[in-house]
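Heads up, one of the protein chains got dropped from this complex, but the rest are sitting where they should.
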Amino acid sequence: MSPRSSTQDPWWVKTLVLSLVAVFLGLILVLPLVSVFAEALRQGLGPALEAMSTPDAIASIKLTLLTAAVAVPFNIVFGVAAAWAVAKHEFWGKSLLISLIDVPFSVSPVVAGLIYVLIFGSHGWFGSWLIDHNIKIIFAVPGIMLATLFVTFPFVARELIPLMQEQGVDEEEAAASMGAGGWMTLWRVTTPNIRWGLLYGVLLCNARAMGEFGAVSVVSGHIRGLTNTMPLHVEILYNEYDFVGAFSVAALLCLLSILTLILKGLLEMLQPQVRRAGH
Amino acid sequence: MSSTTLSTAGQDRQPRGAKTLFRRRSAIAGFGLSLGVTVSLLSLVVLIPLSAVILKASGQSFSEFLQAGFSARALGAYRLSFGAAFVAAAVNAVFGVLTAWALVRYEFPGKSIINGLVDLPFALPTAVAGIALAALYSPNGWVGQYLEMAGIKAAYTPLGVVIALTFIGLPFVVRTIEPVLRDLSADVEEAAASLGAGRLSIIGRVILPALGPAWLTGFALSFARGVGEYGSVIFIAGNMPFKSEIAPLLIVIQLEQFNYQAASTIAVVMLSASFAMLLVINAIQAWARKRSA
Partner (left out) sequence: MTISIRSVEKQFARYPALRGVSLEVQPGELLALLGPSGSGKTTLLRIIAGLEFPEAGQVAFDDQDVTFASAAVRKVGFVFQQYALFRHMTVAKNIAFGLDVRKAKDRPARAEINRRVEDLLGLVELGGLGGRYPAQLSGGQRQRVALARALAVSPQVLLLDEPFGALDATVRKSLRKELRRIHNATGVTTIFVTHDQEEALDLADRVAILNQGSIEQVGTPQEVYDQPASAFVCSFVGETNRFDGAVSGGRFVCGSVSLAVDCADGPKTAFVRPHDLVVAPEGFEAKIVRVTAQGPVIQIEAQTASDQRIEISLARQEAGSIAVGQTLRLAARKVHLFDPAD
């Protein structure tokens, strides 16, 4: 959309606005991003690569990938089920359900960790039962998974619900009238229509699952090589004043989020209708 | 699937109620299964665990509740969390609207990169943001050294908290305002111009009022996110009790000392604040919908 003469800002306004935006975004977004790489490479590429390949770092990368590998499929199942129920059917209490799905976004990540400690921790609801049966959830991998599930909970659902509501029920009804069952309709009629929105939700869910810090740090117990995800490993190295190590692992996470942003940008360019204010 | 119920005449019509619940209600299959999956997962992962914190906090007398939830240290932490989040949201409200304006109205080199970068806080792990900001704004950092020369301490002070929360909250404001600004047709502005309005009064009397609800929503979202933020803040905050200790950190500290009740109490206070803000945001959006309808 090209601005028209009567609504065009004078050159000095444009310059002023762009300069302010440039300075602000530079200080808040660009410099921090650049500084991560600068700090990581302070002693050259060698030490940075080394820091990324210590056994603890590798263990943290593996755990992070595992966490995302659990959270993303879970999120897809929940998101599709929720969107199918909400967008394709009418029922009482629907808007309440939609609000409840969004609840994890308005809960502090620390509280997200706390609630699982209260339930599965040694003093929690199931604490003594779990100890008796020798099952560890808190300060162990299952706790990390649960906390991640909580913080990523709404991602796919909130992409799919508005998308599927907008698409309506005509195609699904047409499929039903021709004898297609529920799974057949979902797979052959609905999925092709929602795949880009689904991918968008997955992308955001994946980024959050790999990067979650607050919730995971509460339930992890910070056991090196066992319960440290990449962000937790960054914290430990940083607190030990191993800045090159901390920033090297951080740089890896940065690359991951830049990749996420590029894929997200491509998706928005190819499928403009998927764009929504995300979280 | 076909029911054999016969009700041919109006007088023996079945009452709506228990029976209709189990009847086929929709032509599209899978309602029971999908709603069942949705409600069970929501309950197991979100609702039941959240109720644990409320139960824990309510298992004490009211004076104990006040003592744990509103001690001087807790009050200091709330003041910092809410205060810094408010200031950061206000900063974002100003620069967010400028950024959105630049993205929608101007063409400039590197626009698509800037557009992508605005979402960085959504994609970047908060801990990474935290250490990067701490390094940048510490007294010997790239920016911190100049601030130091000007006598401003950023890192390890409440100002540092504001900086981190500004980073976290920026995309909420930009991405809420942007679509509204895009939809604001140039016609309206041209109409105002043709009626003799100057540029400033067009902005002040036509554009900003139209942006109002989105602006408030963006502000509220940014504020709400900032209040609960943890990862990006703790590295730059200094974490001194009463001074630079945020509320989520206080929860973690109580937890590490096995003060589950105190941790839960502070969590409940913060949850109440979050839900109150959620209500406010919904109210703003309902108002905006009503206004634009």
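By letter and in written order, the chains are A and B; residue numbering begins at 1 in each of them.
The rule we apply is simple: a contact is a pair of C-beta atoms (placed from the backbone, for glycine too) under 8 Å apart; a residue touches a chain by one contact, two chains touch by 3 or more.
Just so you know, these numbers come straight off a predicted model, no measurement behind them.
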Selected from A:L65, A:A180, A:L199 or A:L226 as touching the chain missing from the view: A:A180
Residues in chain B touching the chain absent from view: 1-10, 13-14, 16, 20, 23-25, 27, 29
Missing-partner contacts on chain A, residue numbers: 170-171, 173-181, 184, 188-189, 192-193
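Convention: only the chains that are shown with their structure count from here on.
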Intercentroid distance (Cα basis), chain B paired with chain A, Å: 15
Chain A residues within the chain B interface of the complex: 1, 3-4, 6-7, 9-10, 14, 17-18, 20-21, 24-25, 27-33, 35-36, 39, 77-78, 80-82, 84-86, 88-91, 97, 99-104, 106-111, 114-119, 121, 123-125, 146, 149-150, 153, 169, 172-173, 176-177, 181-183, 185-186, 204, 207, 210-214, 217-218, 230-232, 234-235, 238, 243, 246-247, 250, 253-254, 257-258, 260-262, 264-265, 277-279
Residue numbers on chain B that touch chain A, as the complex places them: 25-31, 33-35, 37-39, 41-42, 45-50, 52-53, 56, 95, 98-99, 101-102, 105-106, 108, 112, 114-133, 135-136, 141-143, 163, 166-167, 170-172, 175-176, 179, 182, 186, 189-190, 193-194, 199, 202, 224, 227-231, 235, 247-249, 251-252, 255, 258, 260, 263-264, 267, 270-271, 274-275, 277-278, 282
